[in-house]
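With one protein chain removed, the remaining protein chains of the complex are shown where they sit.
Let's look at chain A:
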């Protein structure tokens, strides 16, 4: 019996001996069985919608930019403060968020708490708009930020807990497309929500704005419910499969960061070097297409958003592909090289930017599917939250710094040098990934194994354990 239990926790997929868990004669349907694919799919649905609320509400200000500026009498700089209040604290906070998940709350409670932060933050934000108090809105964004980024860390950790060694890359792809879906839906419906509310209230104004933001807060509530359900399912799975909730007796310390293995640091460098060449570029892209390629503003907006539009459907597909083939490092190299080519096309040619931007969209999705899951292979499970938190933190730091640097370069030296600068950033990521390849090769690591080799290794480990 004890043997059976051990095997269960190690070999989640084995289908024999299942009845032993709940006693003989009470078989579970597949959908309720934590070790069955069908049940994992149910969990995946909740996992994806866990982040939906925060992604939806994050871009509320952008979707209602004109309304926010008009109703509250702001200028663009003040408006941008709403994003700054979200971003800057997260340079530090989501590192601590990840640490809290590992050390204090545990993944389940941590997720619920961060979802609560997201909810409360959005409600404060909406209240601030309702009362026409801009400072209260900033407070709301700050509270929302505390929850939002750490929730992403929790989401990653959940994904690894449930899907490592199974469909992990696919899950990361799906989460990315969910994030994109959240912001796209937001961009497209918030405007009409606002005008409907304005009709109901009688006139557009800060009360209408507050009310529509309050409606947006429903999505956060929905995500909170997902967090609760997920916590329940995780607890249940733990009881049935007798797996411990990340408590291996080892205690995480903040100083663990300095002992992170070399491959993890290389992954961090790739992450920063790569993403700083994507997001700040998209932020500045619209005017670039107008100036360099003579696009109309509408065309420029369309070509600029193609990256996100492509990534929504492409990332699950690419994630599935990475799952089937393994060899994550090679996929990351491909993604980085493709991005480099796309940026060089934009910098040095007048070729239609649709080509370069589509390539950018594909490679961006591929990188997200292949890079983020690698973290799970190089750090022990009890440090996962800390590692993901740290990764998110330095990504935020990099983005904040590079966004400022990019603005300064553009103002003084123009778009060519800006593009060359982005190319240089991608080149740094390329150096890191090439180094990662060799380091992993020499250490005989798991990162670049094919899917078949990984499965075989897992089977061997399992039989040894028996």
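Observations
Assume a contact is a pair of C-beta atoms (placed from the backbone, for glycine too) under 8 Å apart; a residue touches a chain by one contact, two chains touch by 3 or more; residues count from 1.
Here, contacts and distances are computed from a predicted model.
Remark: of the listed names "Glycosylated lysosomal membrane protein", "Squalene synthase", "Exosome complex component RRP4" or "Anaphase-promoting complex subunit 2", the one matching the undisplayed chain in UniProt is "Glycosylated lysosomal membrane protein". Note that of A:376, A:430 or A:447, the residue touching the chain absent from this view is A:430. Residue in contact with the omitted chain (choice from A:131, A:232 or A:350): A:350. Only one residue in the set A:269, A:322 or A:384 touches the chain that does not appear here, and it is A:269. Even with one chain removed from view, chain A keeps its contact list with that chain: residues 269, 273, 287, 291-292, 347-350, 410-417, 420-421, 423-424, 427-428, 430-432, 434-435, 437-438, 441-442.
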